[in-house]
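One chain of protein is taken out of this complex; the other chains stay put.
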Amino acid sequence: MSKIRLGVLGGGGDSLIGVLHRVASYMYDYYEIVGGVFNPDYEENVKFAKKIGVNTDRVYKDFDEFVAVESAKPEDERVEVVSVLTPNFLHYPMAKKLLEHGFNVICEKPLTTSLEEAKTLQEIQKKNKAVFAVTYTYTGYPMVREMKEMIAKGVIGDIHKVDLQYYQGWINPVIHDKEKRSQVWRLDPKKAGISSCIGDIGTHIFNMVEYVTGSEVSELLSDLNTLYEDNPLDIDGSVLIRMDNKAKGILRASQIATGDENNITVAIFGRNGALKWEQENPNYLYLLKDDEPRRLIKPGNASYNTEVSLDGTKLPAGHPEGIFDAMGNIYRGVAKALRGENSYNGEFPTLYEGVRGMLFIEKTVESNQNGNVWVSMENQ
Amino acid sequence: MSKIRLGVLGGGGDSLIGVLHRVASYMYDYYEIVGGVFNPDYEENVKFAKKIGVNTDRVYKDFDEFVAVESAKPEDERVEVVSVLTPNFLHYPMAKKLLEHGFNVICEKPLTTSLEEAKTLQEIQKKNKAVFAVTYTYTGYPMVREMKEMIAKGVIGDIHKVDLQYYQGWINPVIHDKEKRSQVWRLDPKKAGISSCIGDIGTHIFNMVEYVTGSEVSELLSDLNTLYEDNPLDIDGSVLIRMDNKAKGILRASQIATGDENNITVAIFGRNGALKWEQENPNYLYLLKDDEPRRLIKPGNASYNTEVSLDGTKLPAGHPEGIFDAMGNIYRGVAKALRGENSYNGEFPTLYEGVRGMLFIEKTVESNQNGNVWVSMENQ
Amino acid sequence: MSKIRLGVLGGGGDSLIGVLHRVASYMYDYYEIVGGVFNPDYEENVKFAKKIGVNTDRVYKDFDEFVAVESAKPEDERVEVVSVLTPNFLHYPMAKKLLEHGFNVICEKPLTTSLEEAKTLQEIQKKNKAVFAVTYTYTGYPMVREMKEMIAKGVIGDIHKVDLQYYQGWINPVIHDKEKRSQVWRLDPKKAGISSCIGDIGTHIFNMVEYVTGSEVSELLSDLNTLYEDNPLDIDGSVLIRMDNKAKGILRASQIATGDENNITVAIFGRNGALKWEQENPNYLYLLKDDEPRRLIKPGNASYNTEVSLDGTKLPAGHPEGIFDAMGNIYRGVAKALRGENSYNGEFPTLYEGVRGMLFIEKTVESNQNGNVWVSMENQ
Partner (left out) sequence: MSKIRLGVLGGGGDSLIGVLHRVASYMYDYYEIVGGVFNPDYEENVKFAKKIGVNTDRVYKDFDEFVAVESAKPEDERVEVVSVLTPNFLHYPMAKKLLEHGFNVICEKPLTTSLEEAKTLQEIQKKNKAVFAVTYTYTGYPMVREMKEMIAKGVIGDIHKVDLQYYQGWINPVIHDKEKRSQVWRLDPKKAGISSCIGDIGTHIFNMVEYVTGSEVSELLSDLNTLYEDNPLDIDGSVLIRMDNKAKGILRASQIATGDENNITVAIFGRNGALKWEQENPNYLYLLKDDEPRRLIKPGNASYNTEVSLDGTKLPAGHPEGIFDAMGNIYRGVAKALRGENSYNGEFPTLYEGVRGMLFIEKTVESNQNGNVWVSMENQ
């Protein structure tokens, strides 16, 4: 079977996100990068294409040329799916045009800079049925998928409580200095939108809780912190939530959790058990039951893992996989979708999840602005 | 120096709390149990006194006799301090009468069944200056005291965020059965007061956050969960807090955290560092700093521990101490107070902390009842 | 029932071992300390007795007086059991005389300074059937007893491999300085006997492996390290072992494991499972099985713990107990033996285990001296 023709926008030079997507695309031998616009500078663009072994014939001057030329190619030659790795504010216009020209899309998060934009994309995609992935990378970990599947199978019963955390400390050395904090793009509303902490990392755990539970957040009440009055955007926040499965819970996100690196924790408590996971040791999943010893679920164990996690584990038990492997599983899910081979729910995060993420950001900010009151998360 | 004459009320038979207090009183050779009322049944009472080696001459028929006879003894013979280990609703009348007769008191938590009662005790004690301890046991761990001392010394700088958790799962096997949940005393307002989860365990982490930070909670907004409509008391809750040091934070408590045993976590984030501690491995304290490797602080290390934690550690590094040792440190603090030997803040939790705990319970319930709104925690 | 009359030799002043034994004796209300010789200096002795609340009538000038006077008392008054906490070289003469006068004994380890002495004690005790405990403290942890019981019940099947470690780093700051190392009593053969590391800590894990497996070491081959030629005693060693259940294994002990505090690990591998335990987090025991998630066994869980560990756990699950509680369980085992109430194997380490420990030290040194050859561990 021939490879899927992948185009890439952004991710050139020393871009970390570029490496992550590129390696992910290679992992299961599904994709071939056939062209793109890696850099705004054409010379750099070509140089980079050579470096990563892409034929320079399909390296374009800019996005418009990319669309024009690729669209004009016969269907069996043109790029099938495009990875959008450009700065956040470009996600929307690029994704929109790509969708309008019939390309499938893999878009970095946040999907757009506003809920309205996100919904516009959704409208278009509803019509043309393009495959559209939003790379909430953490849902690609085998043990996260194991959680989702175990919950779906009823292993822990009805869920009555959820508790998720995403704590980072990176902004701490910046935030206390007036000069420094005025210069960070993440704290500039023009560049970062209406939120820093919730927008950048809160969305990940919001997505995570809906992903693993298979339920949606129906209401929320947030308390955000900017720490200084001259700082316009939140750098920390707690969000009380109620889910449509009646569970209550709490999402906690921070960029001032001094010393924390990328400390995501997920705890889902059900009537018959609980599941706990931490991103920094992603191959360990704990199952707790009333009156039983805690169990440690690890990937690569055909005797007790679900097919879902086995499908996303490449090596035998005991060989740790990491974040590249998680993103690899998302790319794999997209590839299977393009080939009509998806076999279970949640093989990649979709446009719908991207829209939910934007709704979450807007509602969280709204709740806080209105004095920490409950707001509905119903899709409108 | 002669031993401190300790009287004990309750804690007879197979009482676990009785063992905990008794062993704690022995630990540093300060106390001698000279009498008490261990059991409501006099025969059992005497039998128990013999078992634990207490002279039966000072085993009394009931609390009133205890007070009457002991009060009448000359000052150098009478019981100096009394441990109150009886059911919660008896704490107040006993403590009140003891204070009124000039006894010093060590009282189990919760201090009383209402804030008003707690304040009444405070009024009396303000006059007679009796030593009064409320046994928030967890503050007796050396590494908790290390946290308090490190924060006081400025090791982590100004605090800007706190996150505390107390998760248990014990009520899960009970709560989902209508019959069972109607029979648990903790869910009966007549016996448990206005709260189950917040009253029993939420107060511990409330006390903890004020203890380790040296600051007070100024406002709170709570979201409590009863899970079933016919259940009158909370069995889970999240409490957003603001502290008088400007820090924001979150207290999370649950009795439906399925499979959790006694899962207390404390995380205090400051401008120059953070401290993290977990009760189930109480000899490990983590210090995090921007751009430095995380450090593991362990007790018994004269080279780097504070004097405060060294004072509460009996054996060399690597010999784990546990909850009995934590309570032992609280008894030690009381003994030093009785002898005028206290050398640092927080050697035992005082009546003031007991009153704050009752205020916390009332305000948390009030916030929830009023629709999850902010309420003040100012002492009135 | 009246308390067991306990005498104590040594352990006065600031002695840590004194605190440990004293608190342990209090823990289950079995014992009353009625007398002893806490200090060589009589004045200090009396002062100390007052401090710990012992009637000074039975505080003696020296050991000989203690034996003379106590032996002369009527049986229902005299000390029933004596804790020997004096420097190592005094263990033998004291224990011998105590046994000869019909006292029961609780003796700190190492039992004696030579195998021959140990055997002599054994000869005497065989005749008079006195209760004799050697305080290998670590076998008092509930989870260690759980291991022993689970193995006895066949949970992990026939054992085929054992791996134990006792790593400390305390001698590292001393050993590299010629002056310093010549002044440490542990490296002085006159005071420490024929071994430092193996004698002090290696014996603990030797005892542990025989304790938990219920099998004996039949042969060993050791490789010891003195690090410097002028240092006469081992400060590190690895010991290959073969057990009479056909298992092979390895015991590893060190005092130059830089930075380690009291790092004991036990791993027992059987045909149907494995058990792993670490002393510094003593309430966690791991059960591993082929093709199953690892299980975490914690104390205080009536639903799945053995009666043996439940018997030695005082509080509900999640309240960590420590080294004092471990020693408390050993004292409890002795008390039950004195009252004829022992209900399972291994409630306290006996003289036999003390003798095995001395044999182990002698044979380990012999193997090393003879060029790292196999030597038999058969009792002679």
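We call the chains A, B and C, going by the order they appear; numbering starts again at 1 in every chain.
The rule is short, and it goes like this: a residue touches a chain if its C-beta (ideal position, glycine included) is under 8 Å from a C-beta of that chain, and two chains touch if they have at least 3 such contacts.
All values derive from a computational prediction rather than experimental measurement.
Asks: What shown chains come into contact with the chain that's not displayed?
Replies: A, B, C
Asks: Hey, which of C:103, C:206 or C:269 is the one touching the hidden chain?
Replies: C:269
Asks: Would you indicate which residue among A:279, A:329 or A:350 is in contact with the undisplayed chain?
Replies: Of these options, the touching residue for the absent chain is A:279.
Asks: Which candidate, B:78, B:271 or B:298, sits in contact with the chain we can't see?
Replies: B:298
Asks: Of the residues in chain A, which ones touch the absent chain?
Replies: So the residues of chain A touching the missing chain come out as 1-3, 16, 19-20, 22-23, 26-27, 29, 32, 50-53, 168, 260-263, 279-283, 298, 300, 314-325.
Asks: Can you name the residues of chain B that touch the chain not displayed here?
Replies: Chain B touches the missing chain through residues 287, 291-298, 301, 303-304.
Asks: So which bits of chain C touch the chain we can't see?
Replies: Contact residues on chain C toward the absent chain are 156, 160-161, 163, 169, 172-173, 176, 221, 223, 225, 227, 236, 238, 240, 248, 250, 252, 254, 256-260, 267, 269-274, 288-292, 294, 372, 374.
Assume only the chains that are shown with their structure count from here on.
Asks: If you average all the Cα positions, which chain's own average lands nearest?
Replies: Of the chains present, the most centrally placed is B.
Asks: Is it true that over half of the residue numbers where chain A touches chain B are used by both copies, so same, or is it different?
Replies: same
Asks: How many Å are there between the centre of chain B and the centre of chain C, using C-alpha atoms for each centre?
Replies: Distance between chain centres: 35 Å.
Asks: Using mean C-alpha positions as chain centres, tell me how far chain A is from chain C in Å, no decimals.
Replies: Their C-alpha centroids are separated by 55 Å.
Asks: So the centre of each chain is just the mean of its C-alpha atoms; given that, what is the distance between chain A and chain B in Å?
Replies: 43
Asks: Touching two or more other chains, which residues of chain C qualify?
Replies: 298
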